[in-house]
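One chain of protein is taken out of this complex; the other chains stay put.
Coming up: chain A.
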Amino acid sequence: MFPASRYSCQARRCVRLLQKIKTEHATPQLYTTLHRRACSTVSTPRITTHYTIHPRDKDPRWEGVEMERFADEADVVIVGGGPAGLAAAIRLKQLANKHEKELRVCLVEKAPQIGAHTLSGACLEPSALTELIPDWKERGAPLNTPVTEDVFSILTEKYRIPVPMMPGLPMQNHGNYIVRMGNLVRWLGEQAEEVGVELYPGYAAAEVLFHEDGSVKGIATNDVGIAKDGSPKDIFERGMELHAKVTLFGEGCHGHLAKQLYKKFNLRENCEPQTYAIGLKELWMIDEKKWRPGRVEHSVGWPLDRNTYGGSFLYHLNEGEPLVALGFVVGLDYTNPYLSPFREFQRWKHHPFVAPTLEGGQRIAYGARALNEGGFQSVPKLTFPGGLLIGCSPGFMNVPKIKGTHTAMKSGMLAAEAIFPKLTAETLDSETAGLHVPEYAENLKNSWVWKELYAVRNIRPSFHNYFGLYGGMIYTGIFYWIFRGKEPWTLKHCGTDANQLKPAKECTPIEYPKPDGKISFDLLSSVALSGTNHEGDQPPHLTLKDDSIPVARNLGIYDGPEQRFCPAGVYEYVPLDTGDGMRLQINAQNCVHCKTCDIKDPSQNINWVVPEGGGGPAYNGM
C-alpha cells in the first residue's frame, strides 16, 4: 500500500508516460504494468503459478531439489495417440516387420487410456484406413454404421429449407461410415500394440528437447507432484526424457508443443494464420421409434446469423442401441463477444426439426474440442531438423466435408513412409543430430490429401462477404460443384481468430433461453458428463502471461468472452472479497482440453500447457 503522496506522484508520472506511448506499439506487459500502477487500488491476486511462467531455477522453494531426468532412447517418438499418431506408428512398425528391421517406436499420450480424449462427429471416409489396414473389417474395426440417408437443411427460427444433396457436393456421404471415433482410436491402439508399438497413455509430453545444434532431440514427459502454489510436494518426480532420431508431433488441433515449434523454427512464415472452430458434441439414447440408423443430418443457419460460420450435425448410429451423436460447430472468427457456442448448441436442439428426435431420450455424454478450418492456406512448413508435424496439428481438415480424420491418418502414414528409409539406411544421412525428413512434405504435396485440400480451399474464405452464409453457399455451388475448385485464385482468410472480436460496447448481448433440463441443459451438468477430472493440487495449466490482463483488457473491453466461449466453465469473473472490482477465477479442474481459450483469447494472454498426464476428460466412444 503506497502512502497517498507517493501514489499520486507515481500516478501523475504514469499518466504522462501513457500519453506518450501508443497502445498498439507497447508490448502488452508494459502497458498493463503501467496501467496497474496507475490504478493500484485494484491489486491483482496471483493466478498463475506454473513454472513455464515462473521459472523454477529462480524460485527459492526449488533449491536443492533433484532435477536430473532419466533418459531413454528410441528410434521414433510420437507425441499424441490420435488417428494420425497411431497411423504413423502402425505404418512404421508394418514397414519394420516387413523388412525385418528392429525399430523402437514409442508413443506418448496425455489421456489415461487411448481414446479417452478423442472427440469427433463423425462420418469417416474409410480411404486412409483401408490403405493402412486393408482387412479392417475382419479385424473388428468399429465401423458398424454405413451412411444410408444424407439430409442437409438451412434452418430458420421455425422452419427448415431442405437442400438437395447432389452427388459431387463435398458434404455428400455416400460410402462413408458413422463412427464413434473414441472407439476407433481405441481399436487403432490395439492394432498398434499388436505390431509392436510401445504405447504409454497417461504420460503427457510437456517439453521439447533440443540438441546443441538446435535440432529436436526428443521430448520430456510432465513432472508430477507439484503443488497448486508451484512448490514441490514430497512425491515430486521429474518427468522422463525420451530421445529419438526423429519425433512426430501429432497433438491434434492447436497443440501446445507445436505452438512452441512454430516460433522456434519459423514454420508459419509463408502461410496464413490457422483459423478454427469449436465443436460441441453430445451422445443421446433416444426413443426407439425415432431411431433411423445410418441417417446423417447437417444444418446451417439458425440459431447463428448469416455472418457467423457454423452449423450442426446429427448422426444415427447403428450399434445395437438407439444412440445418436449430435453437435454444433461455431467458427471462432465470430465477432460478438457475447456469443456463447455452448448456449447456441443448447438452443439449436429446440428447433422443431431437431427437438422431436430428442424428446423422450436421455443425454449420456458431452464434450467439446476445437477444430481447424484454415485448410490449404494455413498449412505451415511441416518438417524441421529432428521432427515433423502430422494430423490436425498442422491441420489437414477438409472443411466443407467436415472430415479431417482420413487426411490426418494419411499424413501419419506418409510421414512413416518418408522416415523409414532414412532411419534404416546404412549411414545416417543428416546434417543435424536430429533427422530432417523434408521428403515427407514433398510426398504429402504429391498425394490425394493435397489435391483434396486444394480443391476446397476457397469454400471457407468465401463466407467472408456481405451475404455471409448465402454468399458462401452460392460460391460453393458454382466453383466447387461445377468447376471442382479449379479457379485460379486463392482467397485469403481474415487474420487470426483472436483479432476478430469487436469491443463489447459495439455489440448487442444475446438473449439465450434458459435450459429446460430435458432437451437443453446448463453448463455445469454438461461438464460433469464429460467425466473430466484433474489432480486438484497442481498449478493451473491455463497459464496467463500477465495476471492483470484479464480484468484490465478482456473484461474491460470485451466483457470477458472467455466466460462464454469456454465449453467447460473454466473461466469465471467473480467479485473481489474486498467488494470493489472483479477477479478472474480459473477452475482448471473443469478443463476438457479443447484449446479454444488459447485460440480465441483477444489478448492472446492465455497459454494452455499440458497438465499432469492422465487428467482431462474421460470420453467413452465420443
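As a working rule, a contact is a pair of C-beta atoms (placed from the backbone, for glycine too) under 8 Å apart; a residue touches a chain by one contact, two chains touch by 3 or more; residues count from 1.
Throughout what follows, contacts and distances are computed from a predicted model.
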Per UniProt, what's the omitted chain called: "RFA3 protein", "Myotubularin phosphatase domain-containing protein", "Ubiquitin carboxyl-terminal hydrolase" or "Electron transfer flavoprotein subunit beta"?
"Electron transfer flavoprotein subunit beta"
Of A:237, A:305, A:439 or A:487, the residue in touch with the unshown chain:
A:237
Across A:196, A:225, A:400 or A:471, the one contacting the chain not displayed is A:225
The one of A:468, A:531, A:556 or A:569 in touch with the missing chain is A:531
By the contact criterion defined above, which parts of chain A meet the unshown chain? Give residue numbers in ascending order.
70, 72, 108, 112-113, 115-116, 182-183, 186, 198, 200, 203, 221, 224-225, 234-235, 237, 239-240, 285, 321, 364-365, 528-529, 531, 533, 618, 620-621
